[in-house]
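A single protein chain has been removed from this complex, and every other one stays in its place.
As written, the chain order gives the labels A, B and C, with residue 1 at the start of each chain.
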Amino acid sequence: MKQLVNAPDQVVTEALQGMALAYPDLIRVHENPHYIVRADAPKNGKVALVSGGGSGHEPMHGGFVGLGMLDAACPGAVFTSPTPDQIQEASAAVHAGKGILHIVKNYTGDVLNFQMAAELLQSDGIEVRTVIMDDDVAVKDSLYTAGRRGVGATVLAEKICGGAAEAGASLDEVAALCSSVNASARSMGLALGPCTNPETGQASFTLGENEIEFGIGIHGEPGRQRIPLQSADTLTEMLMIPILEDLPFKKGDEILLFVNGLGATPLLEQYIVYRAAETVAKKHGLKVSRRLVGAYMTSLDMAGISITLLRLDETMRQYWDAPVRSPALRWGL
Amino acid sequence: MKQLVNAPDQVVTEALQGMALAYPDLIRVHENPHYIVRADAPKNGKVALVSGGGSGHEPMHGGFVGLGMLDAACPGAVFTSPTPDQIQEASAAVHAGKGILHIVKNYTGDVLNFQMAAELLQSDGIEVRTVIMDDDVAVKDSLYTAGRRGVGATVLAEKICGGAAEAGASLDEVAALCSSVNASARSMGLALGPCTNPETGQASFTLGENEIEFGIGIHGEPGRQRIPLQSADTLTEMLMIPILEDLPFKKGDEILLFVNGLGATPLLEQYIVYRAAETVAKKHGLKVSRRLVGAYMTSLDMAGISITLLRLDETMRQYWDAPVRSPALRWGL
Amino acid sequence: MEYSLNALNQWIVCAEHQFKTQLAELNALDAAIGDGDHGSNLARGFAKVVEKLQAEKPATPAALLKLVGMTLISSVGGASGPLYGTFFLEAAKVAGDQLQLDDAGLALCLQAGLAGIQRLGKAEPGDKTMVDALSPAVSALNHQAGLEMAAQKAREGRDATIPMIAHKGRASYLGERAIGHADPGATSASLLFDCLAKL
Partner (left out) sequence: MEYSLNALNQWIVCAEHQFKTQLAELNALDAAIGDGDHGSNLARGFAKVVEKLQAEKPATPAALLKLVGMTLISSVGGASGPLYGTFFLEAAKVAGDQLQLDDAGLALCLQAGLAGIQRLGKAEPGDKTMVDALSPAVSALNHQAGLEMAAQKAREGRDATIPMIAHKGRASYLGERAIGHADPGATSASLLFDCLAKL
């Protein structure tokens, strides 16, 4: 597999340096340990939002740092959660006295490292709340697993909570809103092909001519099931049904529909899937009132998509619409 | 090659329907013939900007329709320029009495079809100016070729001219500005792998384990040269030098630096290339004052990048910074 | 020989069939030195043409040729749409109101069509385009050499593009890398003349 890199062990460092050069007005990048903060951090008078996770999911999370979204992001090695000291330093750098919300995707590594960081911060007298995102319905029974994975809802939670924090909501309020977004969102994804980790040079799995991984995660881990490729409409419906049934989404619900490209899937295909997804949603009597289509949470160069549905209430809709000014999401400013 | 499609001959139609659903507040999609217009078109008091080309380059051009950028885009079949009647109807639909600028990438098919459309429009009494974009330095000698191809500068021209048109500039002024952007911009690209046309299911070319196409276009046509893969820094320098020498860019020039992902290349790699490109630009004494990094002009699922440098003057900088509100580029609104 | 409306109709139906069955081959030729869509483009265009011919049943050769040209222009796109479209539109102009064409009349029509292609696309023989097949074929017709010979000349013209460097169209970006591949447009042009020779 060919990639545009220099030294494999410098991929994350150099990419962060590139981001720093590309967005001098929006973000600042810290090295040793790695983290990204808003150019104007710490931002007085607001709760600080911090997220992070393995690299390889760009623009998540670093691309969401900015006014109206995250205060800091902690990128780990590729597909490896960040370390506690990284999270601690990033959090301390953006803390403005109103406490810190850690938005954490539910993977053992992320959960443990953020947990350790929170303990370190709390022992320094900084108030920290943690919300664990776990919206992936592909992982069925959390009694017998590490629990559902955090996927697309994370992007939505970061935007919505960012809006609330910017508007001056308290730590309790922002944390409650984040939990509520997580509780109201469900996702599922599929991959047409593997991704290749630039740090190891290895493809994550091998698929036959006509096979896809259904219920894929975002770290190149195999999906729940290997099935034959089908039409975009059929596959979209196969993703939508378990999502709809799980919450469950009910006739008349107002939703945000998010179709996410996993990396190598062209926008042309994402739009075809979006068309199918909105069609299914409408057939189920849902009112699609907000939309997002694009590669916002990727797995490097994986071909595939994920779909996220969020049941909106008025607060969520208001903060979704609020201005945001980050490298990857921007409107109203 | 696996793709998320239904019928191969419905790819463009269904993708457009998906776009219409995804951006109801920004655009309207017309079928038979296919074109995309601003939701508020025709927009009184302004010159109408129309572009188009083969599909497969998304978000270009449809994703750039909106306030402050294009009034209409005409998507052809995948990698096939649109037809004259498509261009004529789209142009007529957005014409608001102040004339029409056609921004055309220099490929025989695009040039001929836009030329025929312009003749049809002019015979209906509509004033049309055409600017042919040809910024690709990979194509050396236009005496013996169809001339340089239009690539990344097209995105910049559409944004800058869109800003000017929105501000009320006349057709002559907008056309002159577009020519001036084209004359001040140079680009070059490379591919690490082929793309697969969903309409034919065929990969555009085959590369060895360790080979890349240097001087690639955006239609899956082979590049100028096949060379071995090298480090990101080396390859970036190999793209930058011919770009810098061609204009030539001179010490002290203020530039916009645009690193563009061709489709499957992760942001992580794009940032590494951006880092290298800005480093080379600075070494040559250029002042990088505006930046764009991302997949804005793609070749379906091609892995690779292109780099565009634009020498900015004050007018260009002002209209680059002006508000834009399209599916793919948005700021200030 | 006389070319009735019916004969011209047969010509186009044959072409439609050729482009449909040779779609993959023409795409492959175009993939080697272009963007791999020439077969799809012509198959799409001629399918539309045949559909329109059946629906509209033009009454004169000129009307038929004009319908073919207009339909190609509005449904093919790419370089070949306007070029082949112009070919038929220009031929239609020369056909005037004749109810059938004789050999000399057909030669004049196609001669005008070729001139239209060259006016629009600015290609000369030797530039590795459809002109390399069309030009010797039309010239054979002008010298009353017959359809069979014209088709033969078109095939030779197509083959002659193999060693050429291209100076027009997408293949021109490739420089020396275009050498060794037949031009897709020259190939489709020779198929057009093969169909003519079957009348």
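Operating definition for what follows: contacts are C-beta pairs under 8 Å (C-beta built on N, C-alpha and C of every residue); 3 or more make two chains touch, one makes a residue touch a chain.
Values in this document were obtained by computation on a predicted structure and should not be read as measured data.
Peer 1: Which chains here touch the chain that is missing from view?
Peer 2: Taking every chain of the complex into account, the missing one touches A.
Peer 1: Kindly state which of the options A:Gly66, A:Pro82, A:Gly99 or A:Gly294 is in contact with the chain not pictured.
Peer 2: Spelled out, the listed residue whose C-beta touches the missing chain is A:Pro82.
Peer 1: With the full complex in mind, choose from A:Asp40, A:Glu127, A:Glu221 or A:Glu237 the residue touching the hidden chain.
Peer 2: If we include the chain that is not displayed, A:Glu221 is the one touching it.
Peer 1: Among the options A:Asn197, A:Thr236, A:Gln270 or A:Ser326, which residue touches the chain absent from this view?
Peer 2: A:Asn197
Peer 1: Spell out, residue by residue, where the missing chain touches subunit A.
Peer 2: Against the left-out chain, subunit A lists 33, 54, 76-86, 107-109, 112-113, 115-116, 138-140, 144-146, 149, 197, 199-200, 202, 204-205, 217, 219-222, 224.
One rule holds in what follows: only the chains that are shown with their structure count from here on.
Peer 1: Centre of all protein Cα atoms: which chain's centre is nearest to it?
Peer 2: B
Peer 1: Roughly how far is subunit B from subunit C, centre to centre by C-alpha average, rounded to an integer in Å?
Peer 2: Averaging C-alpha atoms per chain gives centres 31 Å apart.
Peer 1: Let me have the rounded angstrom distance from the C-alpha centre of subunit A over to the C-alpha centre of subunit B, please.
Peer 2: Chain centroid spacing, subunit A to subunit B, equals 29 Å.
Peer 1: CA centre of subunit A versus CA centre of subunit C: separation in Å?
Peer 2: Averaging C-alpha atoms per chain gives centres 53 Å apart.
Peer 1: Give me the residue numbers in subunit C that touch at least two other chains, ranges are fine.
Peer 2: Not one residue in subunit C touches at least two other chains.
Peer 1: Quick check: what residues of subunit A touch more than one other chain, meaning two or more?
Peer 2: none
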